[in-house]
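Below is a structure I'd like to ask you about.
All protein chains but one are shown at their positions in the complex.
Moving on, here comes chain A:
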Amino acid sequence: MSGAVHTAPGATRRLPRIPRAALPQIIALVAILAIDRAVSPGFFDIRMSGGRLFGSVIDVLNHGAPVAMLSLGMVLVIATGGIDLSVGAVMAISGAVAATLAGEPLAITIGAALLIGLVCGIWNGILVAFLRIQPIVATLILMVAGRGVAQLITGGRILTFSAPGLSWFGGGSVLGVPAAVVVTAGAIVVTGLLVRGTALGLMVEATGGNARASRLAGIETRGMTVAVYAWSGVCAAVAGILAAADILGADANNAGLYLELDAILAVVIGGTSLLGGRFSIGLAVVGALIIQSMNTGILLSGLPAEFNLVVKAVVVLAVLLAQAPRLRRVFARSAAPPKATEPAPARQQGAQP
């Protein structure tokens, strides 16, 4: 209580719009973008090419779209205290389904791909909510088996397609903005409105915070759990469609491989606790952007390939350390002039009631 009282005025005085909890992520993103600009002077240059915006920043958004989509589903699953390891494999399945049906009308192609994602998600949800299998194990099943299913659909080869409808998701654009970015932005808005515009978000957090208490308070926690896994499956299916459309082919062996880990990382960088109980969609998306700006920056820098993973590890460590409660307290103490401000909030606090 007292914490909330004395941080609020400080935050409004220094940075009016950005909530204090989001600072490490925003600073990290800005810092990484600044480094990208330093290693590649043309980083922020944007021009039109073939009716589409063209530039490194657009690449960051375009290639960040699949992980942003995954993190959109993942953040809700993690908010319930669960985890979804199967999203990479679901991407491969939905991409394979979409590529197989690429010749059909677009509604059928996309509808079937989304439906398979939904089915995968519901399967995970039932395992977790009704059969009470631990989420990491329950979704591991589909993570392993799902890629096999995708390989069966494609026959182990890369299924290429040239249907204009499905290809639009990779090469198309709306007012110059790549289609993948538009689709992802739309999904972020829809998800945001669904969970924060209604009480759904609170119910998700309540389920993750204390499932029994929530059930006693009248929340259908099992239904909530199935719903978040189902949503995660649908988001993964969208990511799978984007990934397949990007290369005009479904690569069952590699599509979405290890992206579940990137998605979890994005959510964690976004400050959502793996223990569940609270979440931030916006910050998870910022997390996905941080990961992609880092990947794009490494590619632009011309650093030998052997260094990629080390650089990534150092950056991720720095971002996570910046969020660690202990270190933040240390920073907060050394950043503020110790004697001048510390008594001040105490006085405010005393004056307010």
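As a working rule, a contact is a pair of C-beta atoms (placed from the backbone, for glycine too) under 8 Å apart; a residue touches a chain by one contact, two chains touch by 3 or more; residues count from 1.
The working rule: contacts and distances are computed from a predicted model.
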Name under which UniProt lists the unshown chain, selected from "Cytochrome c oxidase subunit 1", "Sulfurtransferase TusA family protein", "ABC transporter substrate-binding protein" or "GntR family transcriptional regulator": "ABC transporter substrate-binding protein"
Listed residues A:82, A:249 or A:287, member touching the removed chain: A:249
Hidden partner interface residues of chain A, rising order: 40, 42, 49-50, 52, 54-56, 59, 63, 151, 155-158, 160, 171, 243, 246-249, 251, 253-255, 295-296, 299-302, 304-306, 308-309
